[in-house]
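Removed from the display is one protein chain of the complex; every other protein chain stays in position.
Labels run A, B and C following the written order; every chain starts at residue 1.
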């Protein structure tokens, strides 16, 4: 059984994460997921590669805190969050959020809330490689 | 290449549907999915089985119309909708919606909109088998 | 010929999935509704949607054409 929040270099399987959540309860009626991927284009430039840096101890603590908050706030049956670290190229998966609830609205709302919060609260930084060189991504306000 | 909207008796793979969408564009930055599953409990009764009936020609036309509307309304890059027919048991998947966009908000909002609309507009009916017998599901207003 | 289709809970009450009516020039959707309301009143208690040729229709005065496919449907419960 893998941890419900993880930082990992390898890719993830949405089917495998959903199966893990479904094994925890037969009360689940709705599962929402969000997959963030590396686009080949950002801020007007081609992106050939993205490297991640992270503060692992704090990132895992924040992910765990967000998962617990979402479970409580939306009444979820279960949730998992996986963020890749290391390097990825265009089209690759970056982040996965899976939320499971008895009904669809809490699962969908929690999934949206979690990805928004993750971007605000979790210490991970992206560096994009473009034909103009490498640069750290500056998030929009 | 499978159709982007389908009614099928067999189960679906979320990974396979996401891979199909990703092969259409490297501009995709966010993919939202919703999976509806058969709960073992509904309206206070144990549910051992769900059978579906559908009006296939109209259901496919409505699914296609909803997909086109979502792509236009939310500026999606792609979307797919799969609904199972036949019989399923507790824990089984029923419906899958996958929406892909350049950014996360349109993908997530379109996914939520599509499952809400599907429940309103697509001619599919559920019959639940419980210890008290079989009964057609009456949707809440 | 007009084909009338029933599904799910409506089909269960009508006890068939299809009925056929001879097409008569000038026929309207309301004529089919009236005929079925007499033969299968218990089914019409739960009919919420009507479609002609796979498209929802609300105007019961809609003129029918030979070969039309009509469906009387209960509230949907898919998803």
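Definition applied: a residue touches a chain if its C-beta (ideal position, glycine included) is under 8 Å from a C-beta of that chain, and two chains touch if they have at least 3 such contacts.
Just so it is clear, the structure is predicted and the values come from calculations on it, not from any experiment.
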For the chain not depicted, the shown chains it touches: A
Absent-chain interface as seen on chain A, which is shown: 36, 52-55, 57-59, 61, 83, 94-95, 115, 118-127, 136-139
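Methods note: only the chains that are shown with their structure count from here on.
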Chain whose Cα centroid lies at the greatest distance from that of chain C: A
Length of the line joining the C-alpha centres of chain A and chain C, rounded to whole Å: 48
Inter-centroid spacing, chain C versus chain B (mean Cα positions, whole Å): 26
In chain A, residues with contacts to at least two other chains: 104
In chain C, residues with contacts to at least two other chains: 79
